[in-house]
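With one protein chain withheld, the remaining protein chains of the complex are depicted in position.
Read from first to last, the chains carry the letters A, B and C; within each, the first residue is number 1.
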Amino acid sequence: MLLVEVSMSPFGKGESVGRYVARSLDIIDHSGLDYRLNPMGTVIEGEWDAVFAVIKQCYTRMRRDCNRISISIRADYRKGARNRLTGKVHSVERRLKRRLKTT
Amino acid sequence: MLLVEVSMSPFGKGESVGRYVARSLDIIDHSGLDYRLNPMGTVIEGEWDAVFAVIKQCYTRMRRDCNRISISIRADYRKGARNRLTGKVHSVERRLKRRLKTT
Amino acid sequence: MLLVEVSMSPFGKGESVGRYVARSLDIIDHSGLDYRLNPMGTVIEGEWDAVFAVIKQCYTRMRRDCNRISISIRADYRKGARNRLTGKVHSVERRLKRRLKTT
Partner (left out) sequence: MLLVEVSMSPFGKGESVGRYVARSLDIIDHSGLDYRLNPMGTVIEGEWDAVFAVIKQCYTRMRRDCNRISISIRADYRKGARNRLTGKVHSVERRLKRRLKTT
């Protein structure tokens, strides 16, 4: 499984792009894949094809009314690993023996 | 104010780098800056000098026993904006009129 | 058309990962897509499906003998734009009326 953080924004639509970000989150939230939204992007967990199909859906939707789009994707594949959306954060907290700010 | 997401990992220390990530989070958590840890990085809010001083501290600590380090930083500056660690997520939820997965 | 910069490295294979990077470049170079290698990644130009098919090939190859992989992708879509592998650099040089360091 992969953890994939994606951030996608249009250029040329002004400083406020929340409307376009919300449309992507609507797609991700309905995709059936597990995910976590954070202030700089959305981390999705899944296999390669499933995750990139959802990201392409967001891109295809944005292309309909945006002429320039900037996309940032970071992925972390780890063989056999699962439930890392919560597992990675908890693992850091266990090491430090205290809770950290997560939401 | 800036939102700055940072992710920093050593190469050559095996597949599991949680020990090194925990040291960075310890530095960030004690920095006094507001932040949120997510499964792919940590988003810090603050002015340029304050945020990059903390990131440099993490880097300096990691350099002590790591010969190769990979760092990814994404920053979003918005004039006059504050409290965006929670504000950006809430703004997306308000637009979609429902709660999203955040933690 | 999109410009897509990709960087893909295994964890747990030591500090030197050039062997794995070379295999990806071999795939990209044989893909038929236009690209430019730089010291921090490879920029590929093409449509979404073509570019991401090549990136998936690199990932699939690396998975065969790497248990943890870190991938960074940044994409810039611009409607109707072509030949931006050379065009974007030349455009900056034209504005500054001098040559810059590019290779």
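Assorted remarks:
Here is the rule we go by: a residue touches a chain if its C-beta (ideal position, glycine included) is under 8 Å from a C-beta of that chain, and two chains touch if they have at least 3 such contacts.
Quick caveat, the model's predicted, so the values are computed rather than measured.
Among the displayed chains, contact with the absent chain in the complete complex occurs for A, B, C.
Check B:63, B:82 or B:98 against the missing chain and you find that the one touching it is B:63.
By the touch rule set out above, subunit B reaches the unshown chain at residues 48, 52, 56, 59, 63, 67-79. Interface with the hidden chain, as seen from subunit A, comprises residues 9, 11-12, 14-15, 17, 67-68, 70, 72.
One chain of the complex is left out; on subunit C, the residues touching it are 3, 5, 7, 15, 18-19, 21-22, 25-26, 29, 34-41, 43, 72, 74, 76, 78, 84-89, 91-92, 95-96, 98, 100-103.
Heads up, the rule we're going with is that only the chains that are shown with their structure count from here on.
Comparing the residue numbers each copy contributes, subunit B and subunit C share more than half of them at their mutual interface. If each chain is reduced to the centroid of its CA atoms, subunit A and subunit B end up 15 Å from each other. Distance between subunit A and subunit C, defined via averaged C-alpha coordinates, is recorded as 21 Å.
If you average the Cα atoms of subunit B and of subunit C, the two centres end up 25 Å apart. Those residues of subunit C in touch with two or more other chains are numbered 67-68, 70, 72.
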